[in-house]
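Dumping the structure here so I can ask a few things about it.
A single protein chain has been omitted; all remaining protein chains appear in their positions.
Here is chain A:
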Amino acid sequence: MSTQTLQPPAAPVTPRGRVLPSPVTGQELILVGVIAVLWVALALTTPAFLTAGSLQPLLVATAPIALVGVGMTIVIITGGIDVSVGAAMMVSSVITAKALVEQEVALPVAVLLAVAAGGLLGLLNGLLIAYGRVHAIIITFGTANLFLFLGLQIFGSRTVNGIPATLAFFGRGQEGRTLGLPHAFLITVAITAAAWWYLRHTAGGRHFFAIGGDPHAARLAGVRVQRRVLLAYVVTGLLVGLAACFLIAQGTSTLDQSVGSGKELAVIAAVVIGGTSIMGGRGSVLGTLLGALLVQTVTSGVTQLGWKSQLSDLFVGVFIIVAVGADLLRARARARRTS
């Protein structure tokens, strides 16, 4: 990333004269195709895959991963990564769940609280990464353990019991849907669409790509790199907070310390499968949404087919390797074209 400053700058305009990349990438088209084929295959082989009773919960389960995936995509586009999102989800969830039980707060207050908590944790990550100049994986690995400690302290060796149904608006049940569509998924789609437009059509959005491509060149071109990087982690934190509300809504009336555990890997998997380059500089939030949907389709599909549970891990692993492989091949092809 940073060792390329001596190379001649790549042409900012692609050979056909487009400034913007195409609205939908090849990877996204492939994902749409794969998901469509899987849905049809599952509809034919299982009794109820393609029914509302099956698709609605599937979309609800996809939402928190895809939502945090929007922030993670932006972070990875800037050349960073955030492995603390699972632990941050735990902290946001336990604070919110406690407020729901002990203060009996209303839905908007709970959401604000969760988002504020997540935003603060994201701010801490962002400040350390943007101004501390240590690589993001080291910083967020450190903060992940700090957040875990913080979350366990708040849990205080007890589960949070008797969580009221205040957040059922985001849940799997009847209250969580309007016209048959789950609210959690609608919100995720809306935020993904907004982020897609912002990243593609505003100067601020394009700056994230510039930073991931070459931070020094971006700085020389007048991009305020540190502010942009800080923003990427804060946005991720805010979305972690909202996703924590989704998690509480789709969990049980008891919250235990396993909440959020391993979610950072699920989110990064969705981002990578969605075609975002782990090296930074390229990526799309639309792909991430499709990646999350594919992973959940496979997990639900494996259960509905009556296959062994661990097969879903195998399939997700294969998807990640194929996606990264495709990304490397594309990068090589590009390098050949420009040299």
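Please note the rule applied: a contact is a pair of C-beta atoms (placed from the backbone, for glycine too) under 8 Å apart; a residue touches a chain by one contact, two chains touch by 3 or more; residues count from 1.
We adopt the following convention: contacts and distances are computed from a predicted model.
Novice: The complex lacks one chain in this depiction; which UniProt name from "4Fe-4S dicluster domain-containing protein", "Sugar ABC transporter substrate-binding protein", "Fe2+ transport system protein B" or "Ger(X)C family spore germination protein" does that chain carry?
Specialist: Cross-referencing UniProt, the chain left out corresponds to "Sugar ABC transporter substrate-binding protein".
Novice: One chain isn't shown here. Among A:Val24, A:Ala48 or A:Ala106, which residue touches it?
Specialist: For the chain that is not drawn, the touching residue is A:Ala48.
Novice: Among A:Leu247, A:Ala270, A:Val295 or A:Val316, which residue is in contact with the omitted chain in the full complex?
Specialist: Final answer for the missing-chain contact: A:Leu247.
Novice: Give the residue, chosen from A:Ala61, A:Leu124, A:Leu167 or A:Val235, that touches the chain omitted from the document.
Specialist: Checking each option in A:Ala61, A:Leu124, A:Leu167 or A:Val235, the one touching the absent chain turns out to be A:Ala61.
Novice: Considering the whole complex, which of A:Leu29, A:Leu152 or A:Ile278 touches the chain not shown?
Specialist: A:Leu152
Novice: Could you pull out which residues of chain A are in touch with the chain that's been left out?
Specialist: Residues in contact with the chain left out: 46-49, 51, 53-54, 57, 61, 83, 141, 144-145, 148, 152, 155, 157-159, 161-162, 171-174, 247, 250-259, 261-262, 265, 299-300, 303-306, 309-310.
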